[in-house]
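Note that one protein chain of the assembly has been removed; the remaining protein chains are unaltered in position.
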Amino acid sequence: MEIGFLGLGIMGKAMAMNLLKHGFKVTVWNRTLSKCDELVEHGASMGETPAQVIKKCKYTIAMLSDPCAALSVVFDDKDGVLEQICEGKGYIDMSTVDAETSLKINQAITGKGGRFVEGPVSGSKKPAEDGQLIILAAGDKSLFDETVPAFDVLGKKSFYLGQVGNGAKMKLVVNMVMGSMMNAFSEGLVLADKSGLSSDTLLDILDLGAMTNPMFKGKGPSMNKSSYPPAFPLKHQQKDMRLALALGDENAVSMPVAAAANEAFKKARSMGLGDLDFSAVIEAVKFSRE
Amino acid sequence: MEIGFLGLGIMGKAMAMNLLKHGFKVTVWNRTLSKCDELVEHGASMGETPAQVIKKCKYTIAMLSDPCAALSVVFDDKDGVLEQICEGKGYIDMSTVDAETSLKINQAITGKGGRFVEGPVSGSKKPAEDGQLIILAAGDKSLFDETVPAFDVLGKKSFYLGQVGNGAKMKLVVNMVMGSMMNAFSEGLVLADKSGLSSDTLLDILDLGAMTNPMFKGKGPSMNKSSYPPAFPLKHQQKDMRLALALGDENAVSMPVAAAANEAFKKARSMGLGDLDFSAVIEAVKFSRE
Amino acid sequence: MEIGFLGLGIMGKAMAMNLLKHGFKVTVWNRTLSKCDELVEHGASMGETPAQVIKKCKYTIAMLSDPCAALSVVFDDKDGVLEQICEGKGYIDMSTVDAETSLKINQAITGKGGRFVEGPVSGSKKPAEDGQLIILAAGDKSLFDETVPAFDVLGKKSFYLGQVGNGAKMKLVVNMVMGSMMNAFSEGLVLADKSGLSSDTLLDILDLGAMTNPMFKGKGPSMNKSSYPPAFPLKHQQKDMRLALALGDENAVSMPVAAAANEAFKKARSMGLGDLDFSAVIEAVKFSRE
Partner (left out) sequence: MEIGFLGLGIMGKAMAMNLLKHGFKVTVWNRTLSKCDELVEHGASMGETPAQVIKKCKYTIAMLSDPCAALSVVFDDKDGVLEQICEGKGYIDMSTVDAETSLKINQAITGKGGRFVEGPVSGSKKPAEDGQLIILAAGDKSLFDETVPAFDVLGKKSFYLGQVGNGAKMKLVVNMVMGSMMNAFSEGLVLADKSGLSSDTLLDILDLGAMTNPMFKGKGPSMNKSSYPPAFPLKHQQKDMRLALALGDENAVSMPVAAAANEAFKKARSMGLGDLDFSAVIEAVKFSRE
């Protein structure tokens, strides 16, 4: 199976490499073409432009840094995906973009007769390297079905969620639960500490009970040391909380706990913590002038 | 090692049985004495009153239904623990009581020369039977150390948390985190559903990620079926949220997410859901007249 | 002083009439031209198109129903404001629009050499008729200064708030305070009632103290009768809360009370109360299944 691959950032490179390792023929492209070299050494072909890649491959996956890059790769004059996309071809955008961007790309691709799937992922560098991503796919069902062999290599599980936009929405829901949980956890750690209890012991207790989860285990010890190396920056978490609340607004869902959590993240941003890990929200709970 | 055991409710009976099975000599008492029969068949002795049990045993554990029962067993004229407690003896109350009750009992016991440990547990019937409780102990350190062999049989882990009251406080902190997490989870499930996503698929996605935990796995499927068999009644969860917020009040800890979660539990109570499982708070999130 | 006036809805008609009464020469236009008749009877001239009105008058005020209408009056091919606006002319848009719409109109007008002021108002039908509006103006200062005689007729006070967009923003801030106050009031009324106190007596007590204000006095009695005739629809109030929270998001201002109030309005919307007065949010506080 031949696959085009656009975008060789941290995530994209690891994903394309996995495809190669599992016997896929891969044609790669990256805005800075030199980033293609390593992949080519491992057997990949290289395209000069997105349009070239599309022309060559029946299926093309994109993994770009943000909505702006995702749009530009598709719509660029002469070089863009739209120049060559046509009936019979499939385009799978696995970048993390908002539902609106996804819908715009979908409309353009299908307008040319192509098929489109959005497939944002849950998981970062390590799961990408290990082929352990969770893929939240939506859009053209036949394309999804045909792409499953690639998804099986890239992730531990891929979900088909229906119409385009649902992948982006599901990611917001998941991140909202995560943001509220992080606040619940932070308040607990601070309450323990200020009440004369050990917040390290609280970690041990939580770890033994029904709430034990990898996030508490992974982040708790560094939070107790006021260390927040950015795995998922707080400002991005806050943005996702805001977008999830907006999704609730659209559908008339009242979510007071998420709203309170969002305001705590905003307070943390106002404290200059936006670029730290989102677990730094505990600093907003902790803060007191005394 | 000889141990007295006061209170043979669901929890107490399972715990006393575990002690017997592991070779402890156990003398039991229960307000309704007939409940002692099964234990006696398995080799336990029986005391006629709490005072008799205390007289006979160096160490006595109590597992009573509520603060009122815990106080009455200690303070009852003629028959109570206080009648016989004295230097050299230890009293371990594992009932779930507030810090104030615990302090009152502690004062009375130590006033007579006895030693006291509070040891509320995390976990319910099944963990009690399996000896898998988590024990949040506080009070006399020497008594705690001497009691460790019994704790090892009753629980998978026992924590020594310092002065009397800390066991009760730690339990509040843990339950507060649990209550806020349950709200985060509920809001996510409802948001998914109202946004046209499958809340069952959300469960699958959460289960694969960094937030996966036994509580979401255990309660999610029934919540999606609007079924809330009471493992931990909502009204008790709300009471613990309130007490945790009061603890925060005492120590000037602002906890806006827990406060929002508490109001959601109160809304659920006002909807008549207080006796259902605390996961029924999702009904307060779901509710709409349309 | 000659003034053009575009838009003769409930508000616009009352405002144009006031200008006439105070000796201004007024040229009116309305999409449905027949609505101009009454004004013409009182001495107004009529324009066939917005462009005609602009051509005739040095100053033109617009009072349109929503951002869409505001944009179309300016940008319409052939007939729109842009066809005739030019150096020396001033355009004052008093419609309630978002900052973005305002900035777009400003750019177009000034691009043609014209001057622009946004001037959203606080107050509805009655204050419009009585010339008692509050005008939140921003934009070209010289135009504002020249327009003051007209503002003095239309409102009891006009504020100059600086650059275009500030009028819209100030209105959001004011409406946010209003929405949170309405929730505070609603919670008080329900708490009184459920605690066995009279919510009518609470109104009397509030009326005598430092919190007495026309909104509580005007809406309290009907709220106590569960009557919510729509003066300001709940869905619009909720939209303004959302936009105010977004403004806070932009500027990293954490506003937990407004966020909680917004969620209460959303709950009320989910109960089907969006078209009632925003005071109907009390129904979301009141609601219980029992």
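As written, the chain order gives the labels A, B and C, with residue 1 at the start of each chain.
Criterion: contacts are C-beta pairs under 8 Å (C-beta built on N, C-alpha and C of every residue); 3 or more make two chains touch, one makes a residue touch a chain.
These figures come from a predicted structure and were not determined experimentally.
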For the chain that was dropped from the view, give me its touching partners among the shown chains.
A, B, C
Sole residue of C:M17, C:L143 or C:M255 that reaches the chain not shown, by the stated touch rule:
C:M255
Looking at the full complex, which residue from C:L202, C:M223 or C:M271 touches the chain that isn't shown here?
C:L202
Pick out the residues on subunit A that sit against the missing chain.
256, 260, 267, 270-272, 287-290
For subunit B, the residues touching the chain missing from this view:
242, 246, 248-249, 252-256, 259-260, 262-264, 266-267, 269-270, 284
Residues of subunit C in contact with the chain not shown
122-123, 134, 136, 156-157, 159, 161-162, 166, 169-170, 173-174, 176-178, 180-181, 183-185, 187-188, 190-192, 194-198, 201-202, 204-206, 208-215, 218, 244, 247-248, 250-261, 263-264, 285, 288
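Operating definition for what follows: only the chains that are shown with their structure count from here on.
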Using the definition of touching given at the top, classify the network of chains in this structure as line, ring, star, complete or other.
complete
Copies subunit A and subunit C touch; is their interface built from the same residue numbers (over half shared) or different ones?
same
Between subunit C and subunit B, distance of the C-alpha-averaged centres to the nearest whole Å
56
Taking the mean of the CA coordinates per chain, how far is subunit A from subunit C in Å?
41
Where in subunit B do residues touch at least two different other chains?
256, 260, 288
